[in-house]
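Take this structure first; my questions come after.
All protein chains of the complex are present and in place, except for one that has been dropped.
Order of writing sets the labels: A, B and C. Residues in every chain begin at 1.
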Amino acid sequence: MAESPGAEKREESPILWVARPMATAARQFARSLWRPSTIVYPYERLEDPKFREKLEVKSGKPFGVGDIWDNYRGVHALNIETCISCNLCAFSCPDICIEMVTVAGGDPKHPKKCPEIDYGKCSFCGFCSDACPEGCLTMTTRYEITTPKRQEMVFSPERMYEIFRSKLPMNPIRLARPENEDQILLDPPLCIGCNACARDCPTQCITMLDIPKPEAKPGEKLPRRIWKEPVVNDSDCVRCGTCISVCPKECLFWGTRK
Amino acid sequence: MSSATLYSVSYDLVHAILAAIGSVLPYPGNVWITNPDLITGLAVLVFGAILLVATMLNTILLIWWERKLLGRFMDRRAAMHVGFAGLLQNFADGFKLFHKSTVKPREADTLGYLSGPTAYMVASLLIFGILPISSGWNSGALPLTLLLALAVFSFAPLFIFVSAWSSNNKYSLMGGMRSAAQMIAYEVPLLLAVVAVVIVAGSFDLTTIVYEQQNYWFWGPLFLALIVFVAAMLAEMERIPFDLPEAEAELVEGWNTEYGGMLFAFFMFTDYLRALIGSILVVLLFLGGWTMPSWVPAAATSFPLAGIVWLMVKTYIVFALFVWVRASLPRVRTDQLLRVGWNRMIPLALLSIFLAAVLVTVRCLPAFGCIPSLGT
Amino acid sequence: MGPEELRAALAPALGPSLVGVEPFEGFAARVRFRREGATELFRAVHGLGNTHLSMVAGIDWVDHREVLYIVWSDAAKQYTLLSADLPADDPHIETASGVWPSANWHERETWELVDITFDHHPDLRHLLTPDGYEFRPLLRSFKIHEPEELEVKVRHV
Partner (left out) sequence: MSEMWINMGPQHPMTHGLWNLRVKIDGEVIVDVDPELGYLHRGIEKISEDRHYNEVVTLMDRTCYVAGLAWEHLYIIASEKALHIEPPERAEYLRVMCEEFQRLGSHIMWFSAFVVDIGLLTPLLYGMRDRDLVLDLFQSYTGARMTYEYMRVGGVRNDLPPGFTDRARTVLDWLMARFDEYDKLTLGSDIFHKRCDNLGILKANDCIAHGVTGPMLRSAGVKRDLRKDRPYAAYDRVEFDVAGADSADVTGRYLVRMEEMRQSVRILRQVLDWLDRNPGPVMARELPRWLGAPYAPVGREGYLLKRNYPKGVGFSSIEEPHGEAQAYIVNEGGEHPYRVKLKSPVFSNISAARQYLVGYRVADIPPIMGSVDVCIGESDR
């Protein structure tokens, strides 16, 4: 049974009934006379490490979150240079606010695509930066994205690259991958050796190996195909599924290699 | 005791200006402009303007004072960006309210809706015309200033109820009815507590009451009356813990729910005006008004306008007490409030009258000294 | 109270409208019943000490609908699941709000979202959706997306 702190005090003199809360308020008044707990937001910012140090030393109260403030999930920073256009961020977005747009730097045949994020829809869940295999899409401590124009809520890859280069603290938390990752498997009879998967693989982990051309039995026609088969280097594969989706014959699939 | 009053100062000022103008004007003009009636009329206007500006400045300063104090009680900073330490914040808020349009509910009664807040403010401003703020600075030699001040002070429920009724809103109506019930209930103990002071001082004139406190302030011997007066004043000012008529939690904003813009500013301003009046009355009746005890060095009490300064210092300290109470106590319920008013406050007030009578009988208190008019 | 004891306790009162009592993860048992014996079942289950009805839910299985009642017994500290299958073309069942007053709002919600009518309900009005709202959002036929967006190639591995 919760003991009632008020119950045993009821016999006390009635003057205490007014005096006790007033004394409590006065104590707080004295405590906050020099420095109240609030921070003056636009001038003092908790994400500013210098201010944090000052605050922790002076106040003696457990305010602020110290250096782990950097774990905050704010506006994204994108390193365009290391982005491999794997599409995983767009796949994993629950709000469908990421669109892959072409940026400079790719060859004309395979344009480089980087995420463009619409912060009008984004819920800052961090699934995209969790999904990013190269760690090039991270979240920063920046949280001010208010703007009078809706179009300005859409951050282009170049704009997020600016944020990346401004050296804001990045969210250091990375999601650990489970150990039983699925791999890209091949259904050999269906493959025609077209090289589409190896061509489009963002990490270039698929190599087309020659396979021996079988002897045609009498009366049987060999399938018309290139006698090559993709082999996936599992340690380089980021499991983006690009190869599966570009395969014209649907011969690649997810599975576990025995 | 200087003979200068606020009115005489403004009369002299107007007279001097008009005489100066008249000395350079040709014949019909200079006679006309030094006409005593014109001087009197202008002097009254100047007197009113000075009083109004001083009152408004003080009220706005009072709001700032409450905001700052309340901020510290709540472990936060209050207004701090506009002006030094946010002193101009309330002017900014006021200007914002002034340039907002007045949105009148369609079904509201126009006359009552517009005249209610205006009358509420004007009636409260009237009191400042009669409150003495320093020796000789009382505006007229009325013998019954205290009674007149309290009478005007108690006009308020009427205007509140008019505004509440005419804004045609259920919450406003309930707030207005609560307000009327509460103010009427607490008018009685308020006046009874004042009667205790009047018995001791032997006068209804506030100036006299202050002079009767030159040996000791009344708060000590009339402590019970002070408690009753402060509590009743809290209810009259509709501040927490007695702010039921505008209880945010259940009645939205009480009787001023439907008001916005300038009319709301009138209400807001007048609430603090009444708080200022209440605090000044506490100071005048119980805390010696503008006088200071004899142990205070003469240098601190003899500079120009020292009386006004000390009165204001005391007023702000008394108001700080109100803020302190607001910061620490929850709100009571209507029926509890009325029950406390009729069942507790009135007996206490009567008891305080009895104590005052005892005080008058014994004339002098051993530790404090005597009241001048009662003799030794 | 295990499934077998529950069946023994419920069978006499319900007779043929008790379809089965089976073990179910997280619950003392799952009691399947026909809607004809709903009121008797509610009374019997309530009489066994399950005084707290914590939720009523409806599931649209396209070909039929299922209504679920989850009750809690303070003595046994266990939940029991009651479920009845209702035909999709005429989904109605007797209200439980006479036995557990708390069923009132849950049934209103189930009615407006899953379109299961509760007979003799004291106050069957819209609760979460606006009055006169004609859709039943939690039916499978109510699609959030356009149908062509949902069409995906499916491959079984």
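One rule holds in what follows: contacts are C-beta pairs under 8 Å (C-beta built on N, C-alpha and C of every residue); 3 or more make two chains touch, one makes a residue touch a chain.
Values in this document were obtained by computation on a predicted structure and should not be read as measured data.
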Exercise. When the whole complex is taken into account, which chains on show are touched by the absent chain?
Worked result: A, B, C
Problem set entry | Given A:Val103, A:Ala131, A:Ile163 or A:Val232, the one touching the chain that is not displayed | A:Ala131
For this session: Give the residue, chosen from B:Leu244, B:Ile280 or B:Met312, that touches the chain omitted from the document.
Result: B:Leu244
Seminar exercise, completed: Touch rule applied to chain B and the missing chain gives residues 70, 73-76, 170-171, 174, 240-241, 243-244, 247-252, 326-336
Problem set entry | Residues belonging to chain C that touch the chain removed from view | 24-27, 51-55, 57, 59-60, 68, 70, 72, 74, 77-79, 81, 100-102, 104-106, 109, 113, 126-130, 137-138, 142, 144-145, 151-157
Exercise. Taking the full complex into account, what residues of chain A touch the chain not shown?
Worked result: 1-2, 4-6, 9, 14, 16-18, 20-21, 23-25, 28, 37-38, 61-66, 68-69, 71-73, 87-88, 91-92, 94-95, 123-127, 130-133, 139, 171, 173-182, 239-242, 244-246, 253-254
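Criterion: only the chains that are shown with their structure count from here on.
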Exercise. From the C-alpha centre of chain B to that of chain C, how far is it in Å?
Worked result: 66
Problem set entry | Inter-centroid spacing, chain C versus chain A (mean Cα positions, whole Å) | 40
Exercise. Where the CA atoms of chain A average out and where those of chain B average out, how many Å apart are those spots?
Worked result: 61
Exercise. Hey, what residues on chain B touch two or more of the other chains?
Worked result: none
For this session: Would you please write down the residue numbers of chain C that are in contact with two or more other chains?
Result: none
Problem set entry | Residues on chain A engaged by chain B in the complex (per definition of touch) | 18, 21-22, 24-26, 28-29, 31-33, 36-38, 40
Exercise. In the complex of these two chains, what residues of chain B are touching chain A?
Worked result: 69, 71-77, 80, 324-325, 327-329
